[in-house]
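A single protein chain has been removed from this complex, and every other one stays in its place.
For clarity, chains are labelled A, B and C in written order, and residue numbers in each chain start from 1.
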Amino acid sequence: MAGTDVTLLQAIREALADGMEDDDRVVVLGQDVGRLGGVFRATEGLYERFPGRVFDTPLAEGGIVGASVGLAVGGLVPVAEIQFLGFLHQAFHQVSQQLARYRYRTRGRFHLPVTIRAPYGGGLRMPEFHPDSLEAQLANIPGLRVFAPAFPDDAYALLRAAIQDPDPVLFLEPQRLYRSVCGPLPVGAAVDQPAGVRLRREGEDLLLVGWGPTVHTCLAAAGELAERHDVAAGVLDLRILSPLDREGLCEEAAVRRRVVVVHEGVRTAGLGAEIVATLQESLSDVLSPPIVRVTAPDMPYPPGRLEDAFLPSVTDVVEAALKVVQAS
Amino acid sequence: MAGTDVTLLQAIREALADGMEDDDRVVVLGQDVGRLGGVFRATEGLYERFPGRVFDTPLAEGGIVGASVGLAVGGLVPVAEIQFLGFLHQAFHQVSQQLARYRYRTRGRFHLPVTIRAPYGGGLRMPEFHPDSLEAQLANIPGLRVFAPAFPDDAYALLRAAIQDPDPVLFLEPQRLYRSVCGPLPVGAAVDQPAGVRLRREGEDLLLVGWGPTVHTCLAAAGELAERHDVAAGVLDLRILSPLDREGLCEEAAVRRRVVVVHEGVRTAGLGAEIVATLQESLSDVLSPPIVRVTAPDMPYPPGRLEDAFLPSVTDVVEAALKVVQAS
Amino acid sequence: MSDLDRRTTGGEDEPVRFLTQDGQLIRPDLPRPPDDVVREGLRLMLLSRALDEKCTILHRQGRLGLYAPVHGQEAAVVGSHLAIDPAVDWLVPASREQPAMLRHGWTLDRLLASLLGRIDAARIPDDVRMLPRQQAIAAQLPHAAGIAWATSIQGGRAVTLAYCGDGATSEGDFHEACNLAGVMEVPLVLVVINNQYAISTPVSRQTRARRLSDRALGYGFPGVTVDGNDLFAMYEVTRQAVVRARDGQGPTLIEAMTYRVGFHNTSDNPSLYRHPSEPAEAEERDPITRLVAYAVWAGLLDAAAVDAQRAEVRAEVEAALDQALSYDAPRPEQIFRHITGGARDNQPDG
Partner (left out) sequence: MSDLDRRTTGGEDEPVRFLTQDGQLIRPDLPRPPDDVVREGLRLMLLSRALDEKCTILHRQGRLGLYAPVHGQEAAVVGSHLAIDPAVDWLVPASREQPAMLRHGWTLDRLLASLLGRIDAARIPDDVRMLPRQQAIAAQLPHAAGIAWATSIQGGRAVTLAYCGDGATSEGDFHEACNLAGVMEVPLVLVVINNQYAISTPVSRQTRARRLSDRALGYGFPGVTVDGNDLFAMYEVTRQAVVRARDGQGPTLIEAMTYRVGFHNTSDNPSLYRHPSEPAEAEERDPITRLVAYAVWAGLLDAAAVDAQRAEVRAEVEAALDQALSYDAPRPEQIFRHITGGARDNQPDG
């Protein structure tokens, strides 16, 4: 399919299929991932194409994650879907106590090549829990890697990398982007090894930092800043939320000196706070404070049709950027 | 008991007993809280003194928190014990999706006067999970209040306040301090309403910020800084981790300009990051950066007998403080 | 309960059933609900069906978000709810028990307001002893156990009637709630609406248990499987369970065997995972058809009266919709309220 543009959802589907094709230890499990192909159709076609390797599980997230631990110990490479990231809390004990710590607990005797995929993020007017962004809590769990792609090629490359990773990876899929973002797949075997941050737009006046859905919020804001305010904003895509590429982040921040970080998770103890803390620790002489956070407010996710007042908007980012630029 | 010094554990026991005495809707539930009086004896004597109001539950944390939601809806005021905070992950879905959001979901029709008590923190050479500090994850859940006392009087006052609170409170009990910290109980009815931060030691050169067990780490470090380095460090006890008393924090930080924050939770996306982010947002003109974090490293809690290399030590705090003082 | 079991079924494996599909009592000695209860039940079932139809249309028109229909499951929901007293008892729904919520006192206009996002108008009134719909599967069950436990601690008379789906029985929450309810012997009646599917997952992939009611033994209380398309059986079995609960004899688990005739919700496409003959066959066991047949046979209503009632409930839905639409459309600032109570109920940070 190289050459043609695909959606982010198709990229995920391709990565799953190619991952299963390349390594027959890879199995797919989760609620409704088999015959239905997942509620978003991310696993469409796999059930027919890989008989005996795609499993509809009972409705129990703890069981899905816990069984994945066992499947990995038993020699397989499970790729589990949690239907929506919000429901990972039903499995949080298996994630934090088991999945993330098994290598450590056993002094390397068992490592767990498990990938957990989960759609997340707002914008689709979903019911409660379905749009929750839990990345800050995941980043607070050592032993886990957390990937959050924002583009089809990256979704493909990162998911392939997640499946190949000898350790557990939480793979966060921005559901709003599933069908709304298009782009090419990485060509052939030239799938990058996942490295750190990526600059998605050049711009020297300040740096907008986002991941997953807010990369696109930042890009739109950068467009508006350039057009209407003559401000050149660079946009940095964090991509890998844990472990953080602190070096790459600091490098891009240092040359621009002004930073705005944008996320859909709630503000307090959000991952934005870590970005701020990291930057001010390494670059306190260089940066022009304050680093501003544009985030969801500290409250439960509101009913879907009212989410616009809750989510960070392009306007919010533009305003924050102007404030930062004017402050110094 | 006013007048005599009590341990932090006794203060908690008193607060529970007085809370039950004052309001007969208060019930106590949890694993082994009845006849045994809890594994730390925090509920000792309540089973006999308040017949039909203290319940040993089955071994199921989700059930304990979930039933507490129902008990509250049904007109009672549950005070539930989770045997160790690490096991709150078994109930995380009930905490984040239910307990924290019920008032919001029902537009105020149901509010949940539930207190969840849980011992946490290191220093007792405990097995895995038992010493985990999850406060950053809890602070990332809107709708919850999180209290973390460090002294007996505060433990008493905050627990009374938690029980009286019309909304859910996570009450974090620093297990290392249970029997090692003594002090008076607040006198009679003169139990403060819980306000914000408290300065536990004066000192103008810099501010050490901690909560729960690390307040004492900070106090010891401040002692050493004064004696051996002629540095006057103030020590701020955060007390209430959510919602944060941002104003009080900023006020104390502003007058000292230099800040070190100390916690036992892991570094990345820890609550320390939020403190740093908050301070630099409000006080970027005033502070002398960087604000330094002294935390546990990003790794699973190690086997108990090796925890000293993991936990922030007095020496770590002293070193960080000297670095901060020398930097400006 | 096992007495009843034997009295009403051929073999141990058959669900409790009182009515044939033609609306005849299987045996004349079987109890039947009082006539006014039958009438109320039929009316609620028709109303529920009309509501499903309307909401599906509104969704297609883009005027209403996700909707999960009750179609095919009406007797299971209505028959069980008819056995409790909304003035005393608690209702803990899962998410598609619309007629139970209505009978419990949440008026149709408020229910529609909730589907239309009129969040403040949709608030459950203070005197309605009911929890809201639950989006986290099975999470309501520990709450139900807790409410019932509170009743027993306080020495009250209330029974808690809770619902969940077949899929929900796989969650840890189901287990922890049932086990706690058993240990504390709380007045809980749990109705598992076994509609054969959890989204696309058939119950055969959900569990290897022969019957979900077999779970009850492992919690130390009675479990019984009932024909969920039979209003009479659902009513009688639930009624007995409610009596037991009120008498302090603890919980009962009732598995209602029924079928989700429609889609999981308005965003689902069942043709991807089940043959269209399956719902078509299920339609032949339609619970409304069965009850209408009884009602006509028993002389409670004639066919014309049934038609009139169909028209009446449709008009009722239209009127309630107008009412719901007349409530204030939600304003953004509303979302910042009710995070915590009292003086703290302010704009959040951020």
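Everything that follows uses one rule, which is that a contact is a pair of C-beta atoms (placed from the backbone, for glycine too) under 8 Å apart; a residue touches a chain by one contact, two chains touch by 3 or more.
Keep in mind the model is a prediction, meaning the values are calculated, not measured.
Although one chain is omitted from the display, it touches the following shown chains in the full assembly: A, B, C.
The residue touching the chain not shown here, chosen from A:Arg145, A:Arg200 or A:His216, is A:Arg145.
Contact with the undisplayed chain is limited, among A:Met20, A:Ala67 or A:Ile82, to A:Ala67. Shown as candidates are C:Gly41, C:Gly79, C:Gly146 or C:Gly172; the residue that touches the absent chain is C:Gly172. For subunit B, the residues touching the chain absent from view are 31-32, 34-37, 39, 56, 58-63, 86-87, 90, 125, 127-130, 266-268, 295-300, 302-306, 308-310.
Listed here are the subunit C residues that touch the chain not shown: 170-176, 179, 182-183, 185, 205-210, 212, 214-221, 250. Within the complete assembly, residues 27, 52-53, 55, 57-58, 60, 62-63, 65-76, 78, 93-94, 97-98, 103-111, 142-143, 145, 166-167, 243, 246 of subunit A touch the chain that is not shown.
Criterion: only the chains that are shown with their structure count from here on.
Ranked by separation of Cα centres from subunit B, the top chain is C.
A straight line joining the Cα centres of subunit A and subunit C is 38 Å long. With centres taken as mean Cα positions, subunit B sits 31 Å from subunit A.
Multi-chain contact residues, meaning those touching two or more other chains, occur in subunit B at positions 93, 97, 104-105, 142-143, 243. Counting partners per residue, subunit C has 119, 136, 172-173, 339, 348-349 as the residues that reach two or more other chains.
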